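For this view, one protein chain was removed and the others were kept in their places.
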Amino acid sequence: MSSRALRQPLSLRLTSGVFLAIWCLVAAFPIAWIAIMSVKSPVDAYDSNALNVILGPATLAAGNGVSVLDILFGIALIWGMVRLITRVVPGQIRSYCAPGQEWVGWVIGVLVSLLVFLLAALVVLPAVLGVLNPMAGALGRDVLGLTTEHYRTVWIERGFINNFRNSLIVTAGVVTVSLTVGTLAGYGLARSGSTLAFWILLIALIFRALPHSVLVAGYLPVFINSAEWLAPILGDNAPTLYGKPFAVIAVLVAINQPFTIWMLRSFFQNIPAELDEAARVDGCNHFQAFRRVIMPVMWPGVITTGLFSFLLAYNDFLVTSLLLDAQNQTMVPAIAGMFNRETTTTDQVVAVAAAVSIIAPLFFLVMIFQRQIVSGLTAGAVKG
Amino acid sequence: MNFRTFAAFVGPSVFMMLLFIAFPLLSVFKQSFYITQPIYETVEVETCTPGFLTQTCVTELKSQPVLDDEGEIVTRTEFVGLQSYRNVLEPERAWRAVTEGNWSTLSTIDFWKALRFTLTFTLITLPLVLGCGLGIALLINSAAGAIRGPVIFVSLLPFIITPVIGALSINWLFRGDGILTALLEWWLQRDIALFAQAWTIEILMMFYRVWHVAPFAAVVFYAGLQTVNQDSLESAVIDGATRWQRLKFIVIPHLMPLIIFVSMIHLMDAYRVFEEIIGFSSQAYVISLQWLTFDYLVPDQAGNRSISRASASAMLTMIGIVILLILPLRRTWRDHKGGH
Partner (left out) sequence: MKLKTILFAGAMSIAASGAWAACSYENEVPLKSLSAGFEAWKAVTDAMAECGNFSASLDQEFREKQPEAFAADPSLYQIGGVANETMIPLLNAGTIRPLDDLVAKYGQDLLPNQLIKVDGKTMAIAMMVNAQHLMYRNDVLAELGIDEPQTYADVLAAAAKIKDAGVMDYPIGGTFKTGWNLAQEFVNMYMGEGGTFLGEGNMPTINNEKGITALETMKAMTEFMDPEYLVSDSTYVQQQFQQGKIAMANLWASRAAAMNDEAESEVVGKVTMASAPMGSTRPSTTIWWDGIVLASNMSDEEADAAFRLVMEGLDADMVSANNDAAVWLSPAYTPGELAAGAAASAANGAGPYPASAAMGVLHSALGNGLADYLTGAKDAETTLADIEASYITAAKEAGLISN
């Protein structure tokens, strides 16, 4: 609101600033707090005095701590990283990628920045600080209790990396299939005024409202026995669907379809129908019109919808915990299992570290795609 | 667009929904009218289990399912009509409680207890989510350009966080001497046990839900605010409209489709409230409709499940959501017809 007439008086600006600050605190506090707990010894993490949790005296006493210098370098690294991701990466992607193929650039960009960050935080920084700290005197002395041992337990000893890989497979599968199937359907629904289209949308909406546990419980016996009932069709090598990631992907795509087609339909409705009609006058059929005219302009909506698919697949607990066995379990059911069975306080803090590990990729994702979410929504993905 | 092209576009999506949603739903519908149970026979069995040092053997009468020649359990499926619905609704007990005006008895019958909470939860969080969402969106919109990005980022955090983890982290913060309970105790100078009575748990659950969903509403509304017609705002200022009037007569009508969109999504999601019940382990005090279905469905230790009652309760839940959605849907119908 740049216009002068709309400028707010100082008092109002102050009040809204204060409220915004309070909201940010409320929004970030629980997440920040579990992040802090995850780097403390069990005694500190569950201390009922907030200051002890933050400063971590017991962790420090055990010889795990960071110095002022460490903290400064750490903050600098994170700040640099944020700048890199929000400012440099989008520009680089725009300049290197052909229009319409930006998503390849995004995938590469995200992976590269993640790799750079991990390399810097885990290898370069400790090595540099290992040299600097002894030279820095008081600044180099440990002041804050902090330990990464829980993360090491989670990722190395507990093999969380397997769960991470499984999560990646399932999520990537769901997003790709869901968007492919969903854009086609969304386009079809947006361009058809038939009563059938309305009923499909209406029924999809009711499907969206269904409690998932009702549907999911019915899958288990069918999936476990699939080798038997698929045998007449597929012969002897009929697969057992239970425990197969692709089966879970199919289920999650289906569960996610109603929301996807609604979002994309409203988005396509906002793209003027004249565009593809013109293409059709030039001799394209509907599919060619879709590919040549619609695809180049649909990315903002697709990215936003894709993000919602991503969240659904990545965060799902009900379907994945029931239909996957331990060998290919994704992260969320794995961590729920940890919480249920772990009996010692140490194990619980390890599980907290696992929880933070699950949130971290989401954190990066939102940092990178935040502008796209807003612009996708603005471009009309949510016209009701 | 002719039917064949339409079918080609929509086909894959419809096929997946039919296979994984409609088909299971039909079987749920059917199961709610039937009961399938194994045929049991009573046999005398001697069972030996380990004691501490010696074995304990008991001989007793036990019900065992009859197995057929191939070793499968013999089952019998019976049409029971509305019996399972009656078992879920317990109409006699409920009616007696209502006629006696005894609401506390009504609220000890599972289904009505669940319905009461589900509706309260849905209807109280709805205005809160809309209000907080709109408030945050307006605040972000009036903030300086440089801090908008970071603020949107922080605001989105509660929305993206994995629900299981979100509920757990609230648990850590408030359970027992959790850090926020300790803070509240220090502030109010009294002992507080937030998980010891129904109303505090309900408030916590609603707070969690608003915290989790308001960012979504905020971002949607913020996106909507970007397209508010600046000219009409300016002319309103010239006409001497106050801030409140501008909000009421220009901004909110502009956002109306989005408000309905968010309301619809929220109604659907809040009506199937479930994670909160598990995350806050509130079963002792409050339960929700989806939790009830889930509870019928989960096998007990000996592997029995109440499929028929679960199906009936699922169908009842669905009827409820359809009723809730009728109003917003009528508008969609008009739009759909009017848009072409």
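So that you can tell them apart, the chains are marked A and B in the order they are listed, and the count of residues begins at 1 in each.
Here is the rule we use: a residue touches a chain if its C-beta (ideal position, glycine included) is under 8 Å from a C-beta of that chain, and two chains touch if they have at least 3 such contacts.
Small disclaimer: the values here were computed from a predicted structure and weren't measured.
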Option from B:Thr120, B:Thr227, B:Gln245 or B:Ser281 whose C-beta touches the chain left out: B:Ser281
Candidates B:Ala7, B:Leu123, B:Ala196 or B:Val322 - the one touching the absent chain: B:Ala196
Touching the absent chain when the full complex is considered, from A:Leu196, A:Ala273, A:Val297 or A:Ala326: A:Ala326
Contact footprint on chain A, counting only the chain that is left out: 42-43, 46, 64, 66, 70, 123, 126-127, 129-130, 146, 148-149, 152, 156-157, 220-221, 224-225, 227-228, 240, 242-243, 321-322, 325-327, 336-337, 340-346, 348
Chain B residues touching the omitted chain (full complex): 35, 37-40, 45-58, 62-65, 67, 71, 73, 76, 84, 87, 104, 107-108, 110, 175-176, 193-196, 198, 280-285, 295, 298-304, 306, 308-309
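Operating definition for what follows: only the chains that are shown with their structure count from here on.
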Distance from chain B to chain A - Cα centre to Cα centre, in angstrom: 22
Parts of chain A lying in touch with chain B, wherever the complex brings them together: 1, 3, 5-6, 8, 12-13, 16-17, 19-20, 23-24, 26-28, 30-31, 33-34, 37, 48-50, 53, 86, 181-182, 184-185, 187-189, 191-194, 196-198, 200-215, 217-219, 250-251, 253-255, 257-258, 261, 269, 285-287, 311, 314-315, 317, 332, 335-336, 339, 352, 355, 358-359, 362-363, 365-367, 370-371, 373-375, 377-378, 382-384
Touching residues (chain side chain B, partner chain A) in the complex: 1, 3, 5-6, 8-10, 12-14, 16-17, 19-22, 24-25, 27-28, 135-136, 138-143, 149, 151-158, 160-166, 168-170, 172-173, 177-179, 182-183, 211, 215, 219-220, 222-224, 226-227, 230, 233-234, 237-238, 243, 257-258, 260-261, 264, 268, 271-272, 274, 289-290, 293-294, 297, 310-311, 314, 317-318, 321-322, 325, 329, 331-333, 335-337, 339-340
